[in-house]
Each structure stands twice: as C-alpha cells, then as structure tokens.
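My structure is below; once you've seen it, I'll send some questions.
One chain of protein is taken out of this complex; the other chains stay put.
Residue numbering begins at 1 within each chain, and the chains themselves are lettered A, B, C, D, E and F in the order written.
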Amino acid sequence: MNGLFLINILMALAWGAVSGSFSELNLAFGFILGFGALYLIREQVGTGAYFQRVVKGFGLALLFVYELVLSAWRVAIIVLRPKIELQPGIIAFPLTVDRDFEITMLANLITLTPGTLSVDVSEDRKILYVHCIDVPDVQATIDDIKNGFERKILEVFR
Amino acid sequence: METGVTILIGLFFSVAVYLMLSKQLVRMLLGIAILGNAVNMLIFTNGRLTREVPPLIPEDLYVPATATANPLPQALVLTAIVISFSFFAFLLVLAFRAYQELGTDEVNEMRLAEPENDQTPPQGY
Amino acid sequence: MAGSSQSVDLALAMNVLPVPAGDWLVVAPSLITILGGSLCLMLRKNTDLQPKLGIGFLALLVLANVGLLIRVLDTGMITMVMGSWLPPFGIAFTVDTLGATLSLIGSVVAFCAGVYGAATVDNTGRRYGFYPFLLLLMTGVCGAFLTGDVFNLYVWFEVLLISSYGLLVLGNDRIQLDGAVKYGVLNLVGTNLFLIATGLLYGIFGTLNMADIAMKVSDLENPASGTLATVAALYFLAFAMKAAAFPVNFWLPASYHTPNVVVSAVFAGLLTKVGVYALIRVLVMILPASRGYLADVISVVAIATLMTGAFGALAQSEVRRLLGYLVIAGIGAMLAGVAVGSVLAMSGAIFYAVHSIIVMTALYMAAGVMSMMGGSSDLRRLGGLYQQNAAFAGVFLVLGFAVSGLPPFSGFWPKVILVDAAFQDGRAWLGAAILVSGFLTTVAMGRVWIYAFWRGGPEGTPDGQSVSGMPGEPVQLAGAAMWLPLGILTALVVYIGLQPEWMLELSTQGASGVVKPFGYLRSVFGGEG
Amino acid sequence: MTAVVEIVTGIMLIIGASFALAASIGLIRLKDVYMRMHAASKAGTLGSGVMLLALAVHAGDLAVVTRAVAGVVFFLLTAPISAHLLAKAAYAAGYRPCADTKEDALAETVRPKG
Amino acid sequence: MRTIIFRTIAPYLAALMVLFSIFVLLRGHNEPGGGFIGGLIAASALAIFGIACGVASVRRAMVFHPMGVAGFGLFIGALAGTLSFFKNQAFMTSQWLIFDLFDVEVALSTPLVFDIGVYLVVVGAIGSIALALEERETD
Amino acid sequence: MTQFETFAVQFLDASVHIAFALLTISFLIIVYRTVKGPSLPDRVVALDMLVAVGIGFIAVIGVSTGFYLYIDIAITLGLVGFLATVAFARFVLNRGLAGDKTIMDEVDESIARREAGQ
Partner (left out) sequence: MIDDTTLYAVLAPFAAAVIAPFLTRWFKHNAAWPLAIVPALIFLHFAGFVEPVSRGESFVAAMAWAPGYGVNFSVYVDGLSTLFAMLISGIGTFIILYAGGYLKGHPQQGRFFSFLFMFMGSMLGLVLCNNLISLFIFWELTSITSFLLIGFDHLRAASRRAALQALLVTGGGGLALLAGFILIISATGEIEMSVLLSSPDIIKDTTLYLPIFLLVLGGAFTKSAQFPFHFWLPNAMEAPTPVSAYLHSATMVKAGVYLLMRMHPLLGDTVLWTTVLPLFGGVTLLVGTLLAVRQTDLKLMLAYTTVASLGLLVMLTGTSHEKALEGAVLYLLAHSLFKGALFMVSGTIDHEAGTRDVTKLGGLRSAMPITFAAACLAALSMAGLPPLIGFVAKEVLYYGTWGWPGFGLAVTATAVIGNALMLVIAAAVAIKPFLGPKVETPKHAHEGPVLLFAGPVFLSVTGLGLALVAHTTGALFIGPTLSSVAGRIMEVDLHLWPTKINAPLILSLITIGLGIALFTQLDRLRSLIAGALAAIGWGPDKGFDQVVAGIVSFSGWLTRLVQNGKMQTYMILIFGFTAVAVLLPGYLTGSYPAMPKMPEYRFYEWGIFLIAVLGLIAVLVAKTRLTAIVSLGIQGFAVALIFMMFGAPDLSFTQFMVETLSVVILALVMTRLNLSPSDHRPWPAAVLTGIVAIAVGLGLTLTMLAITQQPFDSRLSDFFAQFSRSIAHGRNIVNVIIVDFRGFDTLGEIAVVVLAGLCVLALIRVRTRPDKTAQASEQEAMQTQQAEAR
C-alpha cells in the first residue's frame, strides 16, 4: 500500500510537470487523477481495500485532532495551576496490535492524547511503555487506551 | 534603521573573535560559525535595510509596486551562507579527525607539523 | 503567468551584438576545469581512468589558455559579461595580459602536476578525488586571474581554497591533519576578511565590478579617505595572508611540507601567487591612492617577508620546509614591487610571479625525487645524490641557482628589475633587502647542494668516501611521469633565463595595464572608459 | 467578510500564542524532562499549528490554506515521533524521572549506566 | 536508531520532504525557494531516512553515490550556460522555451536547468556528508 | 468603513501585538531553559519548543505584514526542526550508551535527585 501511495504522488508530480504549474490546486488535481487511474487498474494492482481505508483514515485523523486539542488544553491547565500536584509514572501497556504500522499509529496517538507519552516498545513488540503525567490508577489508564484508540485502529486496519 | 543592527553585528564579531582566540579547536569552530553569520549580516546591512518588503514582483506587475528590500546583497549573502556552511562542515569533520588522530583539541598541542623540539639546522660542510 | 508577453527593448539591459566565438576563450578555462572536474568526480571509482581524464582536461586547459593569451595579445583586452547583461550589472570577466599570462603559466604548472601525480598519487588518492580537486583548484585559480568582479573574485578564492583543503588532507596522515587544521582555520579567516572588505566596498559604492569601482574611486575628490582606507587596509591584510607575507605567513610553513609532494608543488606554485595577484589587482588598479597611502607599510612588510623567508630557509633541515620558506621570500620580492607601484616595479613583480610559480613547483617536485632517491628529505640523512644521478643533480642545481636569482636563469631578470625599480623610487633598503635575501637563498641552496648532492652519503659519512651508489651507477626514477614535468619546468626556467624578452614584454604590458587601467575600463564599458 | 476573517485570525493568533506560552511555562515549572515533553509535544505543536492556520485564514487563498494544512499535518506527524525518540533516548541513556514518579515499568528493563 | 515507531514512519516523512523540496525548487524562480533550499530540504530528508533506516538502505534507494549526483549537478549546471554559445551570445545567457500545453503556459529554460543542477549538488554533497557521518557514528 | 470593520482592524492589530508579546516571553523562557538545562534532554526539548515558537513568530509576522510567502519558511522550519530533534535524541542515546562523561554526570545527578525524593 505504501507503493500505491507513492505511485499516486508520483503521478500527481508528473501531472504538475507537464502542466507546468506546481500550484497546490494543480497538484491536488493531479493526485485525484492518479487516484482514478489507480482505481481503474485495481484488479491488476489488487488492493481494493486501499480505498475505503483511506476513507476510514480520515475519520481517525479527525479523532486524532480532537484528542490533541483536548490534551493541549489539559497541559495548559496543569502548568498554569498555582501549585502542581501530580503523580507521574511510566506504565507498561500490553499491545494487541502487532503490525509495525499499527503500533506506530497507536504510539503516536497515545503521545498526542492527554497526559500520555509513548516512550518505547519492547523488543518483542508486546509491550508499549507509556509515560503518564498524572496516573493515580494505572489499570484505568490502560483500559482507557485499550477501549479508545487501539480499537479504532483495529477497525481501520483490519 | 541600520544603527542597531550594526552594533549587533559588532557584538557578533567580538564574540566570534573571542571564541576563535581560544586554544580549543571546538570553541574556534563555534567562533567560525558565528563569524560567518556576522559577515553575512555585514554584507546584508551594507546594502542598507528596508523593513519587511521582500524583493518580489507581484503576479500582475512587471516591476515591484513599492520600494523593496535590496535584492543584491541578499543574493550575495545567500552565496556566502552556503559557502561558509560548506567550510564549516569541512572544518568540523577536520577537527574531529584531528582530535581522533592527534588525541587533543588544544591547537597549541598540535605540534606534529612543527615539532616542539625542532632540530637545529646542520652545521659544517 | 511568466512575463514573456510584455515586450521590452533588450538593448537597455543586454548586449545584443553577437559575441565572436573566440571571446569564449575567456570562460574556456573555467568551463574546461568545471566540466572536467565534475566528470572525474562522477567517474571517481574508476581509478585507472582518472589520470587519463584529468591530464587530458589539464592539457585542454593549457591549450585554451594559450589561445586566450594569443587572442589578448592581438585583439587587446577581452571582456565577456556573463548572461550578456550590460556591465556593471552582470559578472564581467575582463582578461588583460596580466590575467592571461598568469592563467597560462598556472595551467602549465597544473598540467605538470597532473602528470607528476599520475606517478605519485595512489589509488586511494585518485578514488577520493585528486584529479577533481586539482581541476577545480584550477577553476578557482583561473577564475581569480580572469574575473573583473570583486565578489566573483571572492567566490573563486573560496573554490581554490576548499580544493586546496581537499588536496591537503587527501592522505589523511596525522601530520597532514595537523597542518590542515592550521592551514584551514587561518585561511578561512583570510577569506572572511576579504569578504568583509568586499561587503564594505559594496556599501560604499553599491557596485562590484572592478572597472566600475575604479572609475568611482578616481572620481572621488579624496580617494584615500576614511572608510576607503579601512577597506584598503583590510584588503591588504587579507591578501597578505593569502600571499603568506610576514607577519601573517604562519599557515604556510605549518602546512606546506605535510601533503603529498605534488600537492605541495601545486600549492607553492599557485596559491600564494593568487594572493599577490589579487593584491595587485585591487590595491594597484582599483585603489591606487590607498596603495600610495600604504606604500611605506607595504615596503616594510616586503622587507620583513624577504628576510623571514630567507632566514627561515636557512633554519631548516627538512628540504620541503626549507622550500616553504623560499616561497615566502619570493612573496617578499613581489610585495616589494607592489610597494613601489611603478610600471617597472609591477612588471618586475609580475615577471617574478611567473618565475616563482615555475621554479617553486619544480623545486618541490625535485624534492619529491630527492626523498625518493635518498629515502628521506632531511639534510642529515641525505647524501650521494650527485653520484646517483648526475642529470637530476644538474636539474636541481639549475633550479637552485634560479631560485637564488643568479643568472642566467629565470629568477635573475625580475630581481634586477625590482631592484632597479626600488632604487629609482628611492627605496634603497628595499632593493638591498631583495639582494640580501637572494644571497641568503644562495647560501641555503648551496648548503642543500653540498649536503644532499656532493657529500658522499648521510651525515657522518667518512670524509672522501661515498656510501650510497658508486660513481656511474645512476638510479632510475619512476619513469617519464616524474621526469617529464620536472624537465618541462626546468626547461622553462632556463629558456626564460636565456630568452627573457617575451616575458619582459608580457609583464611590461601587464604592468602598464594595471597601473594605467584606461584600457581595462574601455574594455568593460566601451568608448566611455 | 474580511472583518470576520480578521477577528478570527486575531483570536487564533492569541490562542496559538497562549498555547505556546503555556508550553514554555510547562518547560520551566514541570519537574523532569519527561513531563516537560508532554508540554512541548502537545501544547507546543498545537500552538504553532493554530498560528499557521491563522495565517492561512488571513490569507484566504486556497494555495496558502492547503500549504498550511500540509504543514500542520506534518507537525502532527513529527511531534509524537520526536517526543518518543527523545524520551526513549533519555531513558536508555539512564536519565531517571523525578521522585514523584511512583510507577516505573521501564526501571527493570533498562539498567542505568555509570 | 532502532525503534519500530520511527522506522515505520520515517520513509513517509522523507517522501513528503522530498516532494516538498522539489516543489520549493520549481517555484523558486517566482517565490522564495530555489535550488539551495530545495536541496537542503531533500538532504535533510535523506538524513532522517538514514538515521531511521540505516545508511545502507538510503544508498540502495539512491542507486548512485551521492557525490556522483553532486558531480552530475555541477556538470549540468555548467553545461546549461554553454547553450548560448550556439546563438553567439555570452556564457550563461538564458535561453527560454515557452509553449502552451492544454492552454497552460510551460516555461523551460536554462536557468531552470541550472537551478536543478544546484539542487542536485546540494542534495548530493550535503547528503553525502550526512550519510558519511552517520556511518562513522555506528562504529 | 463600518464601526465593526474598524474594530476588526484594531482587534487584529492588537492581537498581533499580544501574540508577539506572548511569543517573545516564551522565547526568553525557552532560552533560559536551554542555558540552565540541567540535562541534555531538557535542552533538546527546549530547542524543539524553540522551533515551535519560531514557527508561530513567522506566522504572526506573516499576518502583520501580509506576506503569506512566510508560510513556506514556517513549514520548512518545522521539517528541519524535527531533523534537529532527531539528531539530538540520537546524540543523547549514543553518548548515553557509550557512557559519555558529561552525560553520566547528569544521569548520576538525576538518580541522586530521585533517591533524595525530589
């Protein structure tokens, strides 16, 4: 699927080159054309899934932004408090997703969501270590993530 | 308009020179980096300063509508920036290799080319 | 969309007259070296092809410069403004006799170095860019000699500086890294001073074309005043550093003996001379009043340089370091010419520059042969070379006498001219210094000769006996690749010594070109000059 | 119309700047590097993003808008990565969180050097 | 740096940056940008790619040695200026070929070629420096 | 020009200045953190933040001057800022694993602080 994506971009570029204008509009147009072209040859390329994934991906992105705003707000509140009372901690989050792409996605989402920040993934890719800025109850946080992002990701990519 | 920048440039030069007068190669390099910036700003300022208006021609015109910043020094500085960057990169790696091979970053201790106990020239015939 | 639709009178902005193909000789040196250099770079993995390509392009370079000099001599100065923009708006290359001559001699030296390098530079050296460095070094050198634009001159200085860095560290020995650190930092300071001065000059006149600046300077009612004097002083300092004049010459003795000998040869021949050239171009041609203002300073510097060079040479036991100091002494002689500033003096300086380019390169190459034959370049460990190879000994002797300024070799004529000019200018001390420095050089070279060549063997060889090589057993050198360049350069030294007239003409023409730059201005701006 | 745009722009600018300031304050007030990362990677990113969009809004030119959006997306992609890399590096290097950090799951996997 | 998260996403970032760099290069003649800046951006992309996925993979991706690319850039940069020779004009006199394609004006010119040369030089040289240092790091 | 429009103009002008003020303050704070440290990662975080604020600065300048071309600079700054952070992270990691003197001192200090219960 990476391959397709890059090909798509390349087609957009090719269009831009021939049309002699690299205005974003023109490139987007080129991208759409490329997208259509790929759609026509979908059997040969054999990635019909690519397209509805793109759609779902947008949904994910929206969630993502919303969470970001929320977490930024939280941080702001925290640091502006006259007295900072926090219980930070680094917790081990057992992963269900196992593909590189999914793990990456999850980790990034976690980082951008309130109070959590992915520090590392264990060698065996089973555990994601997360630093939480305020974690009175570890298990609660873990469940929170499990039912939140991880499920969403599984929906999108499975 | 130029005055403040000019004084700032003077400061840049002083700091750069002071660092370059250090015995330690690393500090010299920091000085060289700053020196590069100082020189670039000097050229830029010598072309006189205009606030904000970049030397671009609007889509619908053939000459700038208003008085723009002086483009020539910008081009010159652009060249100078890239050149000084290239030299900086080279000297940095050179310093590293010298440190690796000579085991010191104190320039005064780099005495292979001109040894401390330099032989006196031969006498007689 | 792009402005093609609007029609403007091109003649307002550009030179619309057809440019004769011959004028392209002006850029030929830069083009040949850049194209050649990048080609060698692309093919750098093919270490067998490198020398062929490199030497081929260097030969082309020599031919181009010959053509250029001939054209300059019979059609007068040539100006080409890059991009056809009218001067002073575009970058002008203005070639006068001075530039063309130095460019030619420089390329000859580079060619010889290229050939010599084929024998002495190993595959690693080739793979990591000996020939690209050499070719692009020549881009810088020729560009500096030919350009008529101050900032462009700065760019070429940087080109030749960075390529010299490359050549200097090519072997990556510890001593080279040490030398490179000092060479690198000090020279970078030098070019930065140059750039500062140029920036200030631009701030004063708002232009970068040499001819344009020269005109504006001559229009000033007080051409040596304030800021301009500062600019001149900065230029002098910057170029004095480039030329390794005392007391800012430290980088040279600290580095010149460290790289592969062929690299030292090129450096000794070209780098410092570019500094002197720039000094002549900027101080004598563009800022004559300021030169007069600085004349006494310059002559003091010249005397000091002549002396440090000569004494420094006497103080060395390592041949290549000794030669490094001789380079400095030569710079002193050229500075003397700048200090006097008359046509005679400049012609002397130019002639001396040509001589020095050839003879110093040849001497370093000879030093390489010496250390190959004698297994060392230390006067203590050398000996018996005269018996090993009389022909080579003869070559060295000729070069030694030439560098000492003894007749009938190339060094004699410029020395006489410079002394004459100094006396005529009432600077007896300057003239005396040139002669004394020449004498001390004779002592130094004489010592090298009696130790390395006449003595039977290394220090401690019993008197009257010889250690290495019995008489009549010559040691063969590494074939033509080392002999040819040495031969060419030595032949030039002798030929110029016996037939100085053409060099005299060239240098006199070049000198009057910079002292009275009307021709230069006319070449750039047409009639109005 | 332009008036509305200007007001929106102004508001976005102030919001963005405030987020940036908040993040900076976090940089000072929070106790250890890991907590400071929270501030930087969230408030910081959002702040710059919002201000970029403000510029786009003010421009009101689709070309600028698309570019701004592209930029913001890029920040959103990179911010967590840099935070993650830095945190991992810091911990692997042996930097320990402040004493308030009760739970430290990594403690047993990574041994401090020195 | 051996971390899944980074390794997974780095190629996309690099691709994006290269795309952006080309965009910056091509619009340079009319808007801020051009060969240097484009080249520097692309070089940074290579650096990120290298840090994340190892230098060897970058070299494989580039096929040619970075210095070769730089040399090529210099070569075409110089060559672009010689076109004017055949029109009896001075060196580096710009030559423009402006034509309409689907009633969009396309402008091909020697300055453009030259700027592309600049771009390649910067990508090649700076990239080479970054990669070389990166390799040394791993010893 | 309606009252609303004049207000809008003044409002934008004011908010630009406020934004500048806030950003300048953040800038100073960041510089302080950069110089003070105490640890390398702290400084890197600061630099990361510096880039973010720089982007904001550019955006505000763009608004105040009406030159939208600055947006490209902002984006580029984002790109290379990321690169810088990555490089520094890498620096910290390699040096840390290599047991670099300066880093180890800071590490020990951090451990000491943790044990001291701060």
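Throughout what follows, a residue touches a chain if its C-beta (ideal position, glycine included) is under 8 Å from a C-beta of that chain, and two chains touch if they have at least 3 such contacts.
Keep in mind that this is a model prediction, so the values were computed, not measured.
Every visible chain touched by the undisplayed chain in the complete complex is listed here: B, C, E, F.
Interface note for the absent chain: among C:P29, C:P51, C:G90 or C:G368, the touching residue is C:G90. Annotation: of C:G143, C:G275, C:G374 or C:G510, C:G143 touches the absent chain (contact as defined above). Interface residues of subunit B facing the missing partner chain: 1-15, 17-24, 26-28, 30, 33-34, 37, 40-42, 44-59, 61-64, 68-72, 74-79, 81-83, 85-90, 92-97, 99-101, 105, 107-108, 110-111, 113-116, 118, 120-121, 123-125. Contacts to the hidden chain, counted on subunit C, fall at residues 2-4, 6, 8, 10, 12-14, 30, 34, 37-38, 41, 82-83, 85, 88-91, 124, 128-129, 132-133, 136, 139-140, 143, 151-152, 155-156, 158-159, 162-163, 165-166, 169-174, 181-182, 185-186, 189, 193, 196, 200, 203-208, 224-227, 229-230, 232-234, 236-237, 241, 246-248, 250-251, 253-254, 308, 310-316, 325, 386, 390, 401, 406-408, 412-413, 416-417, 419-420, 423-424, 431-432, 435-436, 438-440, 442-443, 446-447, 450, 453-456, 463-466, 471-472, 500-501, 504-505, 508. Where subunit F meets the missing chain, the touching residues are 20-21, 23-24, 27-28, 31, 34-35, 37, 40, 43-44, 46-47, 50, 54, 57-58, 61, 67, 69-70, 72-73, 76-77, 80-81, 83-84, 87-88, 90-91, 94-95, 98, 100-102.
Here is the rule we go by: only the chains that are shown with their structure count from here on.
Taking the mean of C-alpha positions as each chain's centre, the chain lying farthest from the centre of subunit A is C.
Relative to the C-alpha centre of subunit E, the farthest chain centre belongs to C. Across the structure, the highest number of inter-chain C-beta contacts is found for D-F.
Here the CA centre of subunit B is 25 Å from the CA centre of subunit F.
With centres taken as mean Cα positions, subunit D sits 56 Å from subunit C. Contact of a single residue of subunit D with at least two other chains is seen at positions 18, 23, 25, 31-32, 37, 39, 41, 45, 47, 67, 70, 74, 77-78, 81, 84-85, 88-89, 92, 97-98, 101. Chain contacts: subunit B has residues 54, 56, 86 touching two or more partner chains. The list of touching chain pairs reads A-D, A-E, B-C, B-E, B-F, C-E, D-E, D-F, E-F. Across the interface of their complex, subunit E is touched by residues 69, 72-73, 75-76, 79-80, 82-83, 86-87, 89-90, 93-94 of subunit F. Residues 18-19, 22-23, 25-26, 29-32, 34-35, 37-39, 41-43, 45-47, 62-63, 66-67, 70, 76-77, 79-81, 83-84, 87-88, 91-92, 97-98, 100-107, 109 of subunit D are the ones that touch subunit A when the two sit in their complex.
Only residues 2, 5-6, 9, 13, 18-22, 27, 100-101, 103-104, 107-108, 118, 120-121, 125 of subunit A touch subunit E when the two sit together in their complex.
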